[in-house]
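Input: one structure, supplied below.
For this depiction, one protein chain was excluded, whereas all remaining protein chains were kept in their positions.
Note that the chains take the letters A, B and C in the order they are written out, and that residue 1 is the start of every chain.
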Amino acid sequence: MTPTLASSTPPMIEARGLGFARRDEGVFGPLDFALSGGGIGLIEGDNGSGKTTLLRVLAGLLRPSFGTARVLGAEPGSETAREGTATMGHLLGLKADLSALENLRIGMGLYGHKPTPGPFAMLTQVGLEGYADEPVRSLSAGQKKRVALARLALLPARLWLLDEPYANLDRHGINLVNDLLTAHAAAGGAALVTSHGAVSFHQGVTCTVRLAA
Amino acid sequence: MRSVETLRMDKFLAMGGFAQYVWPAYAAFFVILAGDVLATVVRRRRVLRELRGRLARQGTRRPRVSA
Amino acid sequence: MNAFKLWYHKLGSPPYFYVFAGYIQPWLWTIALLLAAVGLYGGLVLAPPDALQGDAFRIIFVHVPAAWMSLFVYGVMAVSAFVAVIWRPKMAEVLAMESAPIGAAFTLIALITGSLWGKPMWGTYWTWDARLTSELVLFFIYLGIIGLYHAFDDPRQGARAASFLAMIGAVNLPIVHYSVVWWNTLHQGTTVHYFGPSSIAPSMLWPLLLMTIAAKFYYGASLMGRSRVALLSLERGKDWVADEVRGDTAHG
Partner (left out) sequence: MSAASLGGAFRTMLVRDLLLAWRRRGDAMLPVLYAIIVATLFPFALGPEHALLARIAGGVVLVTVLLAMLLALDNVFRGDLDDGALEQMLLAPQPLSLLLAARMLAYWLVTALPLLLVAPVLAYMLGLEPAAQPVLLLALLLATPLLALLGIVLTALTAGTRRSGMLLSLMLLPLAVPIVIFAAGAVGAAQQGLPWVAPLAWLAAALALALVLAPLACATALRIALDT
């Protein structure tokens, strides 16, 4: 029924007739798509076409109005799904009063995870060397985004749900996102990314979901 | 000359000297419930007006249907 | 069980409920008004004055039905709220949220009539008597539920949040009553015997019962009317609402 990639493992995201309506007015859908490990999905659409809403449904923050979605083989928002999923939204979820390093530690603590290249090394990797103890308040919008990207890379999540990861980033930042995505996919992970017409988007997109306004 | 009827009515309205408590209590009962009904009537009119406006705006154009 | 399920699903569908409510509403109104007319005649004219309270006891015919209804409506609202939070049917949300203002109205009536009765009996309009105090807290609970419902932009989300609050209130209400009674016995200065007639004569019992039943039918009628409006507003995108609005325009 759905065009799945030939793969022995079940898809990380599987949507069947998935749609969402707010106050009985359709926001998106019905959608059919699947995303497997190693794949990067792109959600395209204009403003107001429901890209963020789709991500929120898949994250389990909103209940689908019709159709079904499976995330990591489980119900969106279930413990299995949440354990293997990391998200980055418009709001980055960083505490402005805490330092970059403290913010990363909180993110890791919430997932109960201690990765080997630690948060310090990860900050260097996203180009924030020397900013570890800087309060997030004093960072620029792009630097904040990099902190959020560092947190994303530190979490033990196989599936990434990224809402406009390229926004606020310069050319280096965009390359950074693409590098992180490549590494994530190479390690067998999957990512679903929204964009309203990405210019320098990642080369290895395996599936595209178009949302009509 | 006051008729027997009027006298009985006066006696009834006096409520044995408790008129100033009994009648306001009954008034409160009916005024508040009437307010409840009136609020519904006013709201129904407003909602219908809104819906008529909505209908006229849409005309032949159908609302976005997704399913 | 099967008949119940059928009934639940049929009435759970907004257009069906709309028609059903519109059909029974006039009947509820008629019964409520008839019972109230007879009850009022019995209470105000036929029943003899009370031996101790004179004619002041006649407030009972509005106070007691209102006080009972303030709890009865809360009970209905709490059950609908429970269903609304657990299974999320639209109708349960509507019934719970449209019950709240009616319950608040009855609570307000109970408070006003109670204090009007208190003046000739206790010599003061307000005393921190256990029942009046509980009724006041109940009024605040109703106001909180209504306020929370309207604080949300999305009425369905507001209905669910307020329903949850109604459930918390249902647990809290007996605790409030118990604590207020305890508090009253602790501070013996304000303990007053709750008013009531010196003896319950049949001549005052039947008007009281009629008024109580009339109040229940009034609640039913008002709830149907309110729910119909709420459904029109909630289901504005649906075809049946458009048909209804066109029909309404055609009729007048």
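We adopt the following convention: a residue touches a chain if its C-beta (ideal position, glycine included) is under 8 Å from a C-beta of that chain, and two chains touch if they have at least 3 such contacts.
Here the structure is a predicted model, which is why all the values come from computation and not from measurement.
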Exercise. Specify the shown partners of the omitted chain in the complete complex.
Key: A, C
Quiz item: Which residue, C:V38, C:L143 or C:I213, contacts the hidden chain when the whole complex is considered?
Solution: C:L143
Quiz item: For the chain left off this view, which of A:G48, A:G109 or A:G188 is in contact with it?
Solution: A:G109
Quiz item: Which residue, C:W68, C:F164 or C:W206, contacts the hidden chain when the whole complex is considered?
Solution: C:F164
Quiz item: Which residue from C:W68, C:F82, C:W122 or C:F152 sits in contact with the chain not drawn here?
Solution: C:F152
Quiz item: So which bits of chain A touch the chain we can't see?
Solution: 59-63, 77, 79, 82-83, 85-87, 89-98, 102, 105-107, 109-112
Self-check item: Interface with the unshown chain - residue positions in chain C
Solution: 85, 137-138, 140-141, 143-144, 147-148, 151-152, 154, 157, 160-161, 164-165, 168-169, 172-173, 175-176, 178-180, 182-183, 186
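Basically, only the chains that are shown with their structure count from here on.
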Quiz item: Hey, how far is the Cα centre of chain B from the one of chain C, in Å?
Solution: 16
Quiz item: Which whole number of Å gives the spacing of the CA centres of chain A and chain C?
Solution: 49
Exercise. Indicate the whole-number Å distance between the mean C-alpha point of chain A and the mean C-alpha point of chain B.
Key: 55
Self-check item: Where chain C touches two or more other chains, by residue
Solution: 236-237
Quiz item: Out of chain B, which residues touch more than one other chain, so two or more?
Solution: 63
Self-check item: Contacting residues of chain C [partner chain A, same complex]
Solution: 154, 156, 235-238
Quiz prompt | Complex interface listing, chain C residues touching chain B | solution = 44-45, 49, 54-56, 58-59, 62-63, 66, 101-102, 105, 108-109, 112-113, 116-117, 119-120, 218, 222, 225-226, 228-229, 232-233, 236-237, 241-242, 245-246, 248-249
Quiz item: In their shared complex, at which residues does chain A touch chain C?
Solution: 22-25
